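Selected chains from the complex are presented in situ; the others are not included.
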Amino acid sequence: MNSLQVELPGLNLKNPVMPASGCFGFGREYSEFYDLNKLGAIIMKAATGEARFGNHTPRVAETASGMLNAIGLQNPGVESIIEHEVSFLRDYQTPVIANIAGSSLEEYEHVAHSFNETDHVAALELNISCPNVKEGGIQFGTDPVMAARVTDRVKQASNLPVYVKLSPNVSDITAMAKAVESAGADGLSMINTLTGMQIHLPSRKPLLANKTGGLSGPAIKPVAIRMIYEVRQHVSIPIIGMGGITTAEDVLEFLLAGANAVAIGTANFQNPFVCPEIIDALPETLKRYGFSSVQEVVGKGILT
Amino acid sequence: MMKKEELIVKNSTEIALETYEMVLENSFISMTAKPGQFLHLLIHGHTLRRPISIASVDRDKNTVTILFKINGSGTKHLADYQIGSVINALGPAGNGFTLEPESSTILLIGGGIGVPPLYNLGKKLVDNQKKIISILGFQTKDYVFYEQEFKQLGETHIVTNDGSYGSQGFVTDVIGSIADFDTYYSCGPLPMLRAVSKELVHKNGYISLEERMGCGVGACFACVIPTDHNGGYRKICKDGPVFHHQEVNL
């Protein structure tokens, strides 16, 4: 077995590295830089039931070692994604993970169900950092009961493994992880962005049109590592780790904390080649720290 | 096709208040860049790259020139780069200006740091035997740059907001006085572009837009501009930065 190989529910990965949702579109743009077959998997941008335009601009701001984004789930809708984007990605030997979002339980169900129709999506990543507009904006992502409910409904609507993507904006990440595990999640994806804001001094108002945005990049890595380390000790389903990864050493840190694979978001913007470069650096990095396979590293950093 | 390239700083000069002209050497970029395209520059210590237009190209010397104004921390650091430093860039990025072979007189309308891409375009159009008229607007006298360069391309009008140089007012105050032209190209701050495209609504024209960017390659949806009121949109980094004025909804 290849030292980088990772087996997860529904995903046979040649290596543990995949671009994170929303930071790689549907792969087309980066396919002009390198062969997408290099990647462990591809996580597509969020799909919703209908096309969405998203928030007004400005949608991004730079912060110290990070960035804020408030794209607002812009996407062409699940039908169009299946027709135009999944069909494009079908030409690659790289598993595709569909990130799904919605404003109601019904929308989540609908999107999840729609992906049953295509045979080139290997798993779903359930983005629960959205407010449930039908039920008065209660966050799916911060209430364990709501999170379990949406997980359960999506599991029933879909025949694909479901990775629930946890929001870090919670008092108790372990409670969230346990709730979705009990509801049938096949895996976890963590972490999504921390809610933040920047105020633009010359105009004296929040820089992002949406006021708040999601903080990502190296700035949040310590929070991601802490949450994965904590959750790993209380759930048994696999974790796709993310939050500020820019190097192969960072990948090792996530694996040591208990992640089984990793996703890379913001770093793609600085360096479009970051994913293949990290993949190339991994074997040597594993060796330098005394490991012979990715598999071997997972959770080794946990002191008990 | 866009690539990730290393460019070497060959020269850097402050040519107007807080405004720098920087010559960068790279053969791929200089051989392939078209007017209106930009470089997405990695500046040390910054998470996000900075989009800066290509202001001119010298294919003999394998160089491109950029002109930038200090706007925040990134451009401030860029101004500190010394000759010999290496800058990483994605480029040439975006689509550039559509040339209209049928047009014979061209109006260029630039505001502030929107002027640079028009210079590259103007040089190209002069090579193509077009007649060029330029209107360039700046805040004050201290910010005026490239007046001589544009004068070499053709008739050039300078306006400053406070009248400290050229005529006083906005570029739109001069447009009315321009003898007939076939196509216009404009780049500058959004309020200026709005005023220009309103004033010239019945003309054929192209505008180059700015927006805060994430990826710069079309993957993150940071830089969209609506095309209608039904959710239609274009990405400035990939579908733009140049659009036909009827294509987008300013």
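Letters A and B name the chains as they come in the text, with residue numbers starting at 1 for each one.
Following the convention adopted for this analysis, contacts are C-beta pairs under 8 Å (C-beta built on N, C-alpha and C of every residue); 3 or more make two chains touch, one makes a residue touch a chain.
These numbers come from a predicted model, not from an experiment.
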Formula of the full complex in the shown chain labels reads A x2, B x2
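Heads up, the rule we're going with is that only the chains that are shown with their structure count from here on.
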So, what's the distance in Å between the C-alpha centres of chain B and chain A? 36
Applying the document's contact rule, which stretches of chain B touch chain A when the two form their complex? 1-2, 4, 42, 46-49, 74, 90, 211-226, 231, 233, 238
Flag every residue of chain A that touches chain B in the complex, lowest number first. 22-25, 28-30, 32-33, 45, 51-54, 57-63, 65-67, 69, 71, 74, 217-218, 266, 268-273
